[in-house]
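All protein chains of the complex are present and in place, except for one that has been dropped.
All chains are identified by letter, namely A, B and C, in their written order; residue positions are counted from 1 within each chain.
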Amino acid sequence: MIKVTIAGFKGKMGSTAVNMVLKHAELELVSVLDPFAKETNLNELSGYEADVPVFRSKEEVLTTKPDVWIDFTIPSVAYENTSFAIEHRIAPVVGTTGFTEEQLAELKKRSGELKIGGLIAPNFAVGAVLMMQFAKKAAEYFPDVEIIELHHDNKLDAPSGTALKTAEMMAEVRDAKKQGHPEEEELIEGARGADFEGMKIHSVRLPGLIAHQQVQFGGIGEGLTIRHDSYDRSSFMTGVALACQKVVALDQLVYGLENLL
Amino acid sequence: MIKVTIAGFKGKMGSTAVNMVLKHAELELVSVLDPFAKETNLNELSGYEADVPVFRSKEEVLTTKPDVWIDFTIPSVAYENTSFAIEHRIAPVVGTTGFTEEQLAELKKRSGELKIGGLIAPNFAVGAVLMMQFAKKAAEYFPDVEIIELHHDNKLDAPSGTALKTAEMMAEVRDAKKQGHPEEEELIEGARGADFEGMKIHSVRLPGLIAHQQVQFGGIGEGLTIRHDSYDRSSFMTGVALACQKVVALDQLVYGLENLL
Amino acid sequence: MIKVTIAGFKGKMGSTAVNMVLKHAELELVSVLDPFAKETNLNELSGYEADVPVFRSKEEVLTTKPDVWIDFTIPSVAYENTSFAIEHRIAPVVGTTGFTEEQLAELKKRSGELKIGGLIAPNFAVGAVLMMQFAKKAAEYFPDVEIIELHHDNKLDAPSGTALKTAEMMAEVRDAKKQGHPEEEELIEGARGADFEGMKIHSVRLPGLIAHQQVQFGGIGEGLTIRHDSYDRSSFMTGVALACQKVVALDQLVYGLENLL
Partner (left out) sequence: MIKVTIAGFKGKMGSTAVNMVLKHAELELVSVLDPFAKETNLNELSGYEADVPVFRSKEEVLTTKPDVWIDFTIPSVAYENTSFAIEHRIAPVVGTTGFTEEQLAELKKRSGELKIGGLIAPNFAVGAVLMMQFAKKAAEYFPDVEIIELHHDNKLDAPSGTALKTAEMMAEVRDAKKQGHPEEEELIEGARGADFEGMKIHSVRLPGLIAHQQVQFGGIGEGLTIRHDSYDRSSFMTGVALACQKVVALDQLVYGLENLL
């Protein structure tokens, strides 16, 4: 059993993490941390029955001897928490974003010196990370590729960040190539989508949709399609659980879930 | 059994029609017509075993008493052929395009006077016509809709003619509505596709693909998608067979396969 | 504006209906009904700001003069409520299931005498009803069809009720036909799915999925696919809203949302 503490356990991500750890057969929730908590035990909060101490200070957490420190706090707190965890030989698993390059470098260096594993990741969706890895691999063999990303109609930006990151990753291995017929013509502007080094990206926005992406490759007489569907915030928890199990075997902090897959 | 003759039987469409009629349990091929044919029987041509007379003049065709006249000739010939068929009480099924409005009006009028059914259709793909009909029906209830059409990368124009026709049909019943978030922003131009009265159309072009279209509707908490895949020219033959069976019961020529579905 | 009252407004469906009516531009919520409610106004309940009277008796509801009576109560109450609404010339829109054949017949008869419209429907998902209607229509032309239905892995029965209903509807218009190659062989039992009059049904169960169904037709050289995705209970509300707007123009109660589409 891996002993886990969770900082920021009252937020959306943190409370989802609490539920995940409580249900997970190989993880044990030994404590949770929130500097403003009024409760002293998780079972005082509605919806929880587990007997888990709630602490307001980092030092108290040490008494419960966690192996892993899950952190879904705010940027101003997360760096300090992560440093604290490393110094006390607790492997951090951090979903808070907003670390500076210098902070990341310092945390990697220090964790390496102490041989403590850890992970800071902007995205814990295992499926999304695999989709991007597979797309990069396939782009080595199929230079003709288009991305169709589909989201709910409250999304403001198009293409999505994931689509752009996928295109960047494919561009690293793909020979630059303008796709489609050289003389193709748009009867209505925009029909052929956004152009990213010759790859086309199409952004669909419809009510009902959540977050979906399809990377579609074409070759002579064949097609290869990789699709990720995200239905719910809880999708991130597969990655958090995986990280808890893997960081304890690492000897340095890494950035990005792809390093654990 | 419905007796069928085929004009233009040596062309791509015509020869596919010959094969379809020969195999069809309820159709009988009684003759074929080509003014430049050197053969006098179909079985002189490689690939055919059936004993079917080949004629070079329209008048000879009458001796085989067809019920239906399939016509896949060229525009300059098709009007004359269609008129001839109607006058001789043979129901025409015509896939040749390029009739003028006046020609269509005249053929409809004359067929009505003689109570002869018939069909002229630019598209015989039953699946494609059903897709458009279903899309029009769904657009009454779901004003949020995007079209994704996917074709081989030798196609020059985007969006495809079928996509534009589908959008036009939906626009007839759909309240004009600008889709997506009112403040949405394209980080790369074209990401949100072509705009047709607020509906978005995305054109994918990849090697390997043939001709595909997906009409995707979104509503609160749900999605409805209608997709047609055309893999092969032979797809048109389902519609030609259906037309042969239906025109004999009509009492006037109609334009568009949708009138028979 | 159509004036609406909602019986059973505290349940899952009822409270979703309250939110829908409050947001809808053409519907006005004039009262809500629950025999055990302790509140006298909706704004006493957390999450609501609207000033809407809460009643404990049907008779009080009449004082707010509703045009439509939405009912998401329990079977033992719903029949009495629906009768009451009809007698007082309020058009019922009822999502409660469990009416007997006799009750339905009586309600239809009485509503017809009074020229009051109404709807009782086991399923308010417009997209699902359209999918079934389209599938039935397509089955007239494409006898080769398979259903793939995909649900979360907590679902106990396979195939789903919707899949069976879809197959039944297609069987009404489709010539019975054993699909696949006559000599096809299952190397592992069950590969070819469940057989329903020659049509095959495949049930996929995976975590993450919600409720999805794909009806896939094949013809010579082409394919036609109709897919419905249900992401959320709120999907039913499109149908409830539509029903409120349509029943006021009917002169008899009908059973099944398909009668309004």
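Methods note: a residue touches a chain if its C-beta (ideal position, glycine included) is under 8 Å from a C-beta of that chain, and two chains touch if they have at least 3 such contacts.
Because the structure is predicted, anything quoted here is derived from the model rather than measured.
*Asks:* Determine which of the presented chains are touched by the chain that is not presented, and list them.
*Replies:* Taking every chain of the complex into account, the missing one touches A, B, C.
*Asks:* Out of C:P35, C:P75, C:G98 or C:G180, which is the one that touches the chain we can't see?
*Replies:* Final answer for the missing-chain contact: C:G180.
*Asks:* Provide the residue numbers of chain B that touch the chain removed from this figure.
*Replies:* 208-210, 229, 231-232, 235
*Asks:* Which positions on chain A touch the chain that was left off?
*Replies:* 125-128, 130-131, 133-134, 137-138, 141-142, 217, 219-238, 242, 261
*Asks:* Touching the absent chain: which residues on chain C qualify?
*Replies:* 144-146, 148, 150, 153-159, 164, 179-181, 183-196, 200-209, 216-223
Here is the rule we go by: only the chains that are shown with their structure count from here on.
*Asks:* Does the chain A and chain B pair touch with the same residues on each side or with different residues, judged by whether over half of the numbers are shared?
*Replies:* same
*Asks:* Could you name the chain whose CA centroid falls nearest to the centroid of all protein CA atoms?
*Replies:* Chain nearest the centroid of all protein C-alpha atoms: C.
*Asks:* Would you kindly tell me how far, in whole Å, the mean C-alpha position of chain C lies from that of chain A?
*Replies:* Using C-alpha averages as centres, the distance is 38 Å.
*Asks:* Taking each chain's centre as the mean position of its Cα atoms, how many Å separate chain A from chain B?
*Replies:* So the centre of chain A lies 49 Å away from the centre of chain B.
*Asks:* Using the touch definition from the top, which residues of chain A touch two or more other chains?
*Replies:* 208-209
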